[in-house]
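Of the protein chains in this complex, one is absent; all others appear in place.
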Amino acid sequence: MITRDIKIRVRYKETDAMGVVHHSNYVTYYETARTEMLREFGTTYRTLEESGVMLPVREVTMRFFVPARYDDLLTVRITLREMPGVKMIFDHEVLNEQGELVNTGTVVLVFMNAVTRRACRVPGWFAEIFRPCFPEG
Amino acid sequence: MITRDIKIRVRYKETDAMGVVHHSNYVTYYETARTEMLREFGTTYRTLEESGVMLPVREVTMRFFVPARYDDLLTVRITLREMPGVKMIFDHEVLNEQGELVNTGTVVLVFMNAVTRRACRVPGWFAEIFRPCFPEG
Amino acid sequence: MITRDIKIRVRYKETDAMGVVHHSNYVTYYETARTEMLREFGTTYRTLEESGVMLPVREVTMRFFVPARYDDLLTVRITLREMPGVKMIFDHEVLNEQGELVNTGTVVLVFMNAVTRRACRVPGWFAEIFRPCFPEG
Partner (left out) sequence: MITRDIKIRVRYKETDAMGVVHHSNYVTYYETARTEMLREFGTTYRTLEESGVMLPVREVTMRFFVPARYDDLLTVRITLREMPGVKMIFDHEVLNEQGELVNTGTVVLVFMNAVTRRACRVPGWFAEIFRPCFPEG
């Protein structure tokens, strides 16, 4: 299991007329956290795409607890529970500066050949990055 | 049970570098469909807010099947399965012009007093709008 | 000179914590108006892209007068003043339902070969669409 904490500052643009972060933005926060988690592991999603493999989203689930507001410095705690295979599953907890749980969510992504646009397995070099964290896998 | 079909044209802004609609936009498509469904029933979400009641989102689940592209004319088939009580639950199917299933999703919203920001029951006048469609309720 | 009125309904997602439409959305409203104006002339921007020509934005100017709100039905009055050559220039006036001027803006786009990503002239077939409206050109 891999967990990382990614900080995201709420932009004014992300608020809505209720005065809080519009719920659609959490999907983008998860995406930003994935990007930064991969970077911390020494690769990037851009590298994956340039190698001819994409990771489109197959499922999203989100639950909302406490609203976030403009300029809040959120922590997105992102967790990868299993070795990547044909898919990657990320869990997220979004916390505010008071440590309150703002939101939780899960995103399921599938590996896809960028040319054929068909599902494929995780590239070996990419899987190897996560191997040390899943010694049992 | 109430079902309505709402048409939404994909904007260029809603596409991403994979050449398809970015997954976060479906949350907004559901929201737009809710807005239009209420209008077809003779009220508006704006009227609800002006009466002092908000409907924040509590849960979202989405599944993605076929990508949508710029300028696609999508049909969001939105369904309300139960009389509003302390919450409203909407199911959505998004279809493209070929009738293929692009995406499905469910959104759970809760009634909230706009001043206290606490959960409340559906206002009577608002519930009455849907009563004829739920004779058993 | 060509002018068309395109209707756009403000989405909740487009509002911000000031309770009004966030200023960045007008750029997208202009884009939506361009898309619909082309459709009224019997072609689409998608057709242009599929023919191998893109129209990236080179300049945007916007002025804001009166705020727009959730669920407002805006009219984007879009005007093309000159025959397309190496660029297209669109002027926009955004009006609310009371006829008040909400916003004005100008967008300059340039024709670009999608493969080489270099500037090019307007394709002949595309220019011909607008010829009848510019008899002097």
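Order of writing sets the chain letters: A, B and C. Residues in each chain are counted from 1.
Here is the rule we go by: a residue touches a chain if its C-beta (ideal position, glycine included) is under 8 Å from a C-beta of that chain, and two chains touch if they have at least 3 such contacts.
The shown structure was predicted, so the numbers you read here are calculated from the model rather than taken from an experiment.
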Key: Absent-chain contact - pick from A:Thr35, A:Ser51 or A:Asn113   = A:Thr35
Omitted-chain contact residue, chosen from B:Lys13, B:Arg77 or B:Arg121 = B:Lys13
Remark   = Even though one chain is not shown, subunit B touches it at residues 12-13, 15-17, 19-20, 22, 24, 69-70
Inquiry  = What does the interface between subunit C and the hidden chain look like in terms of residue numbers?
reply    = 17-18, 20, 23-25, 27-28, 31, 49, 54, 56-64, 67
Remark   = Logged for subunit A, residues touching the omitted partner chain are 9, 11-13, 27-28, 31-32, 35, 44-46, 49, 69-71
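The rule is short, and it goes like this: only the chains that are shown with their structure count from here on.
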Key: Rotational angle, Cα trace of subunit A fitted to subunit B, multiple of 5°   = 180
Request  = Taking each chain's centre as the mean of its C-alpha atoms, give the chain farthest from subunit C.
outcome  = A
Query = Which chain pair racks up the highest number of C-beta contacts?
reply = A-B
Remark   = Chain centres from averaged Cα atoms put subunit A and subunit C apart, in whole Å, by 34
Task = Could you please state the distance in Å, as a whole number, between where the Cα atoms of subunit A are centred and where those of subunit B are centred?
result = 25
Message = Centroid of subunit B to centroid of subunit C, CA atoms only: how many Å?
response = 28
Task = Specify, in ascending order, the residues of subunit C that touch 2 or more different other chains.
result = 12-13, 69-70
